[in-house]
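Note that this complex is displayed minus one protein chain, with the remaining chains in position.
The first chain written gets the first letter, and so on, giving A, B and C; residue counts start at 1 in each chain.
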Amino acid sequence: MSGYWRDIFAGAKSLVIGLSITGREFFRPVVTEHYPYETPTLPARFRGHIELIANEESGEPNCVVCGMCQRACPSGCIALSGEKAPSGKGKVLTSYMLDFTTCSLCGSCVESCNFNALRFSREYNRVAFDKSVFQLDLIARLKEQNQCKP
Amino acid sequence: MNLPRQRYEETFVLNLGPQHPATHGVLRIKVTMDGEYVIKAEPVLGYIHRMHEKIAEQGNFAQFMPYTARMDYLHALAFNHGYCLVVERAAGIEVPERAEYIRVITVELNRIASHLLWWAAFLLDLGGFTPLLYAFDDREQILDLLERTTGSRLTYCYFRFGGVCNDIDDEFISGTRTFIDRLRKRLPVMYHSLVTGNIILIKRIKDIGIISTEQCRRYGASGPVARGSGIDFDVRKHEPYSIYPELDFDIPVYNEGDSMARYMVRMDEIEQSLRIIEQALDKLPDGPIMAKVPKNLRPEAGTCYAAVETARGSLGHRLLCNGDRNPYRLKLRSPTFSNLSLFAEVAEGMMIADVLAFLGSLDLVIPEIDR
Amino acid sequence: MANPIVHALVYLIGLMTFAGLNAAYLVWCERKGAARIQRRTGPCEVGWAGLLQPLADGLKLMTKQLLVPDGVDAALFRLAPVLAMLPGMVALAVIPFSAHLQALDMELSALFIFAFASLAMLCVLLGGWASGNKFAIISSARAVSQNLAYEIPMLLTLITIALISGSLNLREIALDQQGGLFHWNLFRLEGWHILTMWIAFIIFFICSIAETNRAPFDLAEAESELVAGYMTEYSSMGYGLFMMAEYINIVVGACLTTILFLGGWGCPFDVAPGWWWFGLKMYALIFTIIWVRWTYPRTQIYRLLNLSWKVMIPFSLINLLITAGLVKFL
Partner (left out) sequence: MEATNKLHTTLLTLFGSLNEGAEDATAQNDNDATEARVATIPLDYSRSGANLEQHCRPEQLRTAAELLNTQHFLLESITGVDWPEKNQFEVLYDFIHYAVPQYRVLLRCTVSRDEAIVPSLCSIFSAADWHEREVYDLFGILFDGHPNLIRILLPEDADFYPLRKDYMP
C-alpha cells in the first residue's frame, strides 16, 4: 500500500512543480525572432553558395581557369571554361556555371583555389519554383555586383 | 512490463509506416497486433538508402568528407572525426595538439546538441510539447557557436586530414563558457524537475522495453542503449583516441536496462560533456591547426579500423586501401543499425504506446541506419 | 421575454453565437497560451495579434473538400461529427449564466447534462468505427474505455454536491452558494465542508479534463501514436466539427465546475454578482486546462484506467461518505 500513497503524494508534488515552472515561463519575454521582419545576423564564416571575387580596379574575376576547384568538388557542380587571353599570357574566364542543386557547401573548392578567386556568398534565402533557377552563372552575378557598386 | 502473449485469432497488421510522426525519419515497422498488444514487430529498412560505401569508392579520400556528415546529421562532427581518424591511422598522419583540442571541444558541443534534440523528440513522442521548445532554445546557442567557427549548422564539413580547417577565436571560447554556465543553471530546473521528476513521465518509461546485458552482447548494441543495461562500454574509454586520455570524465552506467535507464544515461552524459569542454578549454594550447598533408593522399595497401563514440554508440570505419587515390573498400559500421536490430525481439507483447516510448528511447537516426 | 417563442428564439441565437465564438476564440487562446508558455509569439499575422486567425482557420476548413474515402460506412461517417456537436450545444441550454440569464430552468438539469455527456462518447466511437481506419479503431476503443472510467467519479462528486445543496437543479445549487466566498461549496464553512470539498474539486476538475479527451489524457487523438486518432479520415468541416465539439465540451465542463464548486455567478465579497463573474471563473478554469495541456506528457491507457478505478473512485466514495456524515450530524 505504501507505494500507492507515495505515488499519489510524490506524483501530485511533481505535477505542481511542473505547473509552476511552465507558469513562470508564461510570463517571461519571447525568445523567438519574427522572421520576415527581424532577419538573422549572419556570422562572418556563413556559407552561402560560392561566388567569384573580382580585383578592385578592373572588376575582372581573379580566376585563371586552372580547374582546381572543378576537380576538388566531390559532387561535380562546377563547370568552367576559358580561352587564351588576347595578350597571349594566361587564360580568361568565359563561363563559370555552378549547379547549386547538388552542391553540399563543403568548401573544398574555396580551399583548393590558390588565386583567391572564390568565396562564400552571404545569400541564404534563395527560393524558386523550378530547378533551373539554381543553375547559377557566376560571371553574370559578378557583373551585376560590379554595376551596383558606385 | 512485457504482458503475457495473447491468443491470435483476430490479429491485424498495422504499418508504422515510412511516414509516421513517431519514427522521425523513413523507418517502417510492420506491426502484427492483437488489439493494443504487439505480437510481432519487423522493422523494414532501406527507404533512405543512398549507397554511401559505393560513393566513397568513387572520389578520392578528401571528397568523401561532406558525405560523412549526411549520415548522422545530429552528431555530424563525430562522423567527420571517425573518418579522419581511420584515414590518419592508415596514412600515418600526426595531428597537432591544438587541432586535437578543437576537435574534442566541437565534437562534445555537437554531442550535447544531439542529446538535447533527442530529449525534445522523445518527449514529443510521449505527448509533451513544451519541453521541445526549451531544449531547442539551448540547442540554438550551440548551433550559433558552431556556425561561427565551421560555417554550417547541422551537416558540418569542418575536419580535414591532419587537423581542422578554421581556427576558433576568443569570442567562441567566451561564448562556450557562458553557454556552459547557462545550461548548468537550466538543467536541474527546466529538464529535471519539469520532466524527469514528473510522475506521468516516470510511469510512462519506467520498466518499459527492458534489454538484458546478454541481448546487448548478442546484438552488438553500443552507446547509451548498452550503457543503460549495465555494460560499461564507451569508445572514448574503451579504445581511447585523440586527447580523451588526458581529460578526466566518467561514463554513466545504469543497470535496469529499461527506457528510464537509457534516458538517465543520456542526461548524465550532457553533464559529462560539459565537464569535458570546460577542461579542454582550460588546456587549449597554441600552435598550428593543420599538419602538412599531401594534396592527394595515397595510404599504402592494407586494412585499418577506427572506432569513435557518437551520441548513439560506437561508429566504426573499416578501410581497405590498395595504394591508389581512392579507398578500395570503406565499411561504415553505424551504431543505430545494431541498436535497432534488437527492437523486434524486445517489442513483443508490449502495447503500442509502450512500443513507441521504447523506440524513442533507442534514439534512432534513420539515414545512419540505411547509409 | 413575455411570450415563450421570443424567449426561445433569443436564447437559441444567443447560445449558438456564444458556442460558435467560444469554439473559435478558444482555439486562439490555446495557441496564444501555448506560445507564451513556450516563449514564442503564437499567431500574429492575420489581423491585430492574430485575432482574425480563427476566422481564417474556419474559412480554410469550410473551403476544403470533404473527402469520403471508400470502404467507409458513408452514412455514419457523415453523421458522427454532427452528433459530436450535439451534447455540447444542448448542455449549454440549462446552464445558469446568472440569476435571470438561463435558457431553460429544469428540475434535474445536472443529470440532463451528464446524460448528454455520455452521448458524446458514443459519437467518438461512431466516428472511429465508421472511418474504417486501423488507427481510428484503436483510438475509439480507447476513448470509450476512458470516458466510461471517468464518468463514474464525476457522478459521485455530483451526488456529494447534491447532498450539500439539496437539489440537482443547477440554479438551486448556484443560489444556495450565493453570499460571499465562504458560501461557495469549495470553501463552505458551515457544515465543515471545506475539509473534503477541495478533494471533490480536484477529482471533478481532472475528470472534466479526461472526459473531453484533453492532454494529459488525450489518448484518443494521440498525435505521436495514432496519427490523429478517430479524426484521421476526416477533412474540412468534418474535422472542424470534431474540433468545435471538443472546445464546446471544455466550455461546458468549465461551466459545470464553476457552478458546482465556485458559486456560479456569485461575487467573492457579494458586492455585485453578475454573469461576468461567472465568465471570469469559467475562463480562469479554461486557462488552467490549457496550461495543463502544455505541461505534461501523455499517460498510457492502463495507467489512465488505473488512476480512475483505483484512485478517483475510492476517493470520491470516501468523500461522499464524509459529506453525508457532515450533512447528517452538523
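The rule we apply is simple: a residue touches a chain if its C-beta (ideal position, glycine included) is under 8 Å from a C-beta of that chain, and two chains touch if they have at least 3 such contacts.
Since the structure is predicted, the reported quantities are computational estimates derived from the model, not experimental observations.
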Which displayed chains the unshown chain touches: B
Among B:Val13, B:Met51, B:Ile173 or B:Val189, residue touching the chain not depicted: B:Met51
Candidate in contact with the missing chain, chosen from B:Asp72, B:Glu108, B:Glu147 or B:Asp370: B:Asp370
Where the unshown chain meets chain B, residue by residue: 45-46, 49, 51, 53-54, 86, 89, 92, 217-220, 226, 231-233, 237-240, 302-307, 314, 316, 318, 320, 328-329, 331, 333, 337-338, 341-342, 345, 370-371
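The rule is short, and it goes like this: only the chains that are shown with their structure count from here on.
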Centroid distance [mean C-alpha coordinates] between chain C and chain B, Å: 44
Between chain A and chain B, centroid-to-centroid distance (C-alpha), Å: 25
For chain A, residues contacting two or more additional chains: 15, 18, 21-22, 25, 31
Touching two or more other chains - residues of chain C: 37-40, 294-296
Of chain B, residues touching chain A in the complex: 59, 62-67, 70, 130, 134, 137, 144, 147-152, 155, 157, 165-166, 189-190, 193-195, 197-200
Complex interface listing, chain A residues touching chain B: 7, 10-12, 14-15, 17-18, 21-22, 25, 31, 43-47, 72-75, 104-108, 111, 120
Residues of chain C touching chain A in the complex: 33, 36-41, 44, 291-292, 294-296, 310-311
